[in-house]
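Have a look at the structure that comes next, please.
Only one protein chain is missing from this complex, and each of the others stays in its spot.
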Amino acid sequence: MTGRGAAGAVRLPSDRWQIWDTALWLVPVAVYFLFPGYLVLGSQVIITALFALSLDIVIGYAGITSLGHAAFFGLGAYTAGLLAAHGWGELLTGLVCAAVVAAVVGYLTSFLVVRGAALTQLMITLGVGLLLLEIANKATPWTGGANGLSDMTVDKLLGVFRFDLEGRTGYIYSLVVAFAAFVLVRRVVSSPFGLSLRAIREGAARMPALGAPVGRRLVAAFTFAAALAGIAGALLTQTAQVVGLEVLGLQRSATVLIMLVLGGTGRLYGAFIGAGLFMLIQDYFARRDPMYWQLWIGCLLVAVVLVGRGGILGIVDALRARWARRRAP
Amino acid sequence: MTAGAAAEPRPVALRTEGLCKRWGVVYVNDRIDLTLPVGARHALIGPNGAGKTTLVNLLTGLYPPTAGRVLLGDTDVTRLAMHERVKRGLVRTFQINTLFPGLTVLESVVLAICERTGVARRWARSVARFDAPIAEAAALLDRLGLGSVAHTVTRNLPYGKQRLLEIALALALRPKVLLLDEPASGIPAGDSTEVFEVIAALPGDVTVLFIEHDMELVFRFAQRVAVLVDGRLLTEGTPAEIAADPRVRDVYLGETASEKLG
Partner (left out) sequence: MAAFITVLFDGVAYGSLLFVISVGMSVTLGLMRFINLAHGAFAMFGGYTACVLAERWGLSMFASLPVVLVGFAAAGAVLERVVYRWVSRTRPLDQVLLTIGIAFIATALAGILWGPDQRHLPRPEALDGQLHVLGVDLGVYRLFLIGMVVVITAALHVLIERTRFGAQLRAAVDRPDTGAGLGIPVNRVFTISFAIGSGLAAVGGVLGVEMLGLDHSFTFTYMVYFLLVVVVGGEGSIIGSAAAAIALGVFDVVGKYYFLSTGAFLIYALMVVLLLIFPHGLIRRGR
């Protein structure tokens, strides 16, 4: 990928699809056939991974400290829920509406966030997230309050496939949408815009001296991430046909942050690995002993921060680098 | 001010009027009037703490002045944000390397070029497919002797190469006015002359102001020298005039003398 090409020209690493990209994406496909009883959980993992991917844009690429990303997830979820509850069950327009609503709120919020220091960013994102939670909690005639919305019907996928109880349709739907989003994010991240985002994260002091309008770039990134989170939220509502307060709030924001950090920020697959491992282990442990589950997650989190290797993918990268050094003379 | 200059006045690239910056009660820059004609190669010298870097920060817009104006060409840029001044051709380097630790050398320079050409806004195509910026970046790196480390991540570069990258980033922006803050510091003596030769070889319509402590480099490459002491412009003139000026010798000798006395 790097190094000199055929004509001796210097190249940058390209974003061409590689073998292990295909291999990694074959895993959820294989799951569909190998574990037909776990497809509902599988959809949730995929949706959460998409949510984590959107957070990666904020934290891993734009470098904004956010504890309120669930706000956009929740906005998308409730938008899709409200549409479906009021008779508009069409899926793709539901996704689009959710993305638009989340993007608009994200855009407005971004101005508050891009100017501040890390602590201010934290508080504002937290504040906005909690504000929305309170609104959802109190606006009972609209949102169902603490009970949420459950009386909704969604159309059949592509007019043919009904959402079945085993979750087969939901799984395929989520997987396809997540894949499309992933391809888009991958392209954006490897674009010049993506490079400038990485540079802002690495050296925000230098960027204005390069003529880059840092604020504008961050606003764009934040809005994009909000839209993606909204799509993830809408997916959840559409596949589960229910939406409640737990799509909002500190718990969800903190959890997705932990997943992302465990998997590795700034590396797109970190979101998927983190979400996958976290939710699988949680599904196993949390039912048995929620207290110990919390204890181990806490310890793991502390370990990840102290060791500072950038999560699982960070360790993988470090190992690869060491292996490459050993192979080179 | 080039008062008494006989020839017709050259167009002015950069000018300040009564530029002041106050931190608390101290005037770090005090009523600075500086004029750089187009194509000038001026040096700014002065003891440590004289306010040279602050002046550059004011010129580029890192913070607003307490009073005074900055004019780029004919335009008053005093209220403009830094990135807007860069777009108009006012570029600087930093005294302390201010780079992108996780980006490679090539990526950094490509980014600078993309910012200049407006390509940096593009989000739908991989940056590896933009041949022109990459080729331009590669050529610039070769010119500055950074070709061999093009794919090295910045944080792994030796200090001297980082300094060169600092300059490469500025040159990639095709500046009209270039402000260099101690460009040669940390670069081994032989290479620093090379760097200055690259700068001296810049087109005649590029204006350069460099802060330097190495008097040899100042004498070799500067047409005029401005001396900043305690926030004020002490004097300005050709290198020979400055060298002969007793006040300047006082300031520098005074410094060395007090160092010797401990």
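Read from first to last, the chains carry the letters A and B; within each, the first residue is number 1.
By definition in this document, a contact is a pair of C-beta atoms (placed from the backbone, for glycine too) under 8 Å apart; a residue touches a chain by one contact, two chains touch by 3 or more.
If you're wondering where the values come from, they're calculated on a predicted model, not measured in any experiment.
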Shown chains touched by the chain that is not drawn here: A
Given A:L112, A:V183 or A:V242, the one touching the chain that is not displayed: A:L112
Option from A:L41, A:M123 or A:L277 whose C-beta touches the chain left out: A:M123
Touch criterion as defined above, residue of A:V31, A:V261, A:A275 or A:L313 at the omitted chain: A:V261
Contact set of chain A toward the excluded chain (per top definition): 59, 65, 67, 112, 115-120, 122-124, 126-128, 130-131, 134-135, 137-138, 250, 254, 257-258, 261, 291-295, 297-302, 304-306, 308
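We adopt the following convention: only the chains that are shown with their structure count from here on.
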Euclidean distance of C-alpha centroids - chain A vs chain B, Å: 42
In the complex, chain A residues that touch chain B: 2-3, 9-15, 187-188, 190-196, 198-199, 201-203, 205-214
List of chain B residues in touch with chain A within their complex: 60, 81-83, 86-87, 91-92, 94, 98-103, 106-108, 110-112, 114-116, 119-131, 134-135, 137-138, 150-151, 169, 173
